[in-house]
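Please read the structure below before turning to the comments.
Here the complex is missing one protein chain, while the rest keep their positions.
Presenting chain A:
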Amino acid sequence: MTPPQRQRRDPTPESPPPQEGEGKVRNPERMYVVAGPDGERAELDLVTLIVARAEDPPPSASPEQAALLRLCAAPLSVAELSAYLHLPFSAMGVLLTELLTAELVQARAPIVRQSRTDRSLLEAVMNGLQRL
């Protein structure tokens, strides 16, 4: 028996935008959160780590905000927050923008793939996996 045959594809110069009608995220503009001391907009990633700045949520916090602040007493990824809060990923942007603006949480930027991924990072990951 012979397996079915695939044909390799070439990299496209620019990744094509999703096709019309393929599906749309609600409020994609809210996928950005204010981060960093200069208040610049940073892309909210699934693995951006969020940490509460204070031990207890302020009395002014909404129940939703208070729930999030309690969850990230220790660093927690946006993906984990989304899972524990049962909120879609796109809703996290809204919530986190408010909390970042109010300086109630801190965001720690993820490591993303670059044209040349840092070899020492890859070596650290390999060492970590070895210990599994």
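The rule is short, and it goes like this: contacts are C-beta pairs under 8 Å (C-beta built on N, C-alpha and C of every residue); 3 or more make two chains touch, one makes a residue touch a chain; residues count from 1.
Basically, contacts and distances are computed from a predicted model.
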Given the options "2-oxoacid:ferredoxin oxidoreductase subunit beta", "Phosphate transport system permease protein PstA", "Adenosine 5'-phosphosulfate reductase" or "ATP/GTP-binding protein", say which is the protein name UniProt records for the missing chain.
-> "ATP/GTP-binding protein"
List the chain A residues touching the unshown chain?
-> 1-12, 15-16, 18-26, 31, 43-49, 51, 62-64, 66-67, 70-71, 73-77, 79-80, 82-90, 108-113, 115-119, 121-130, 132
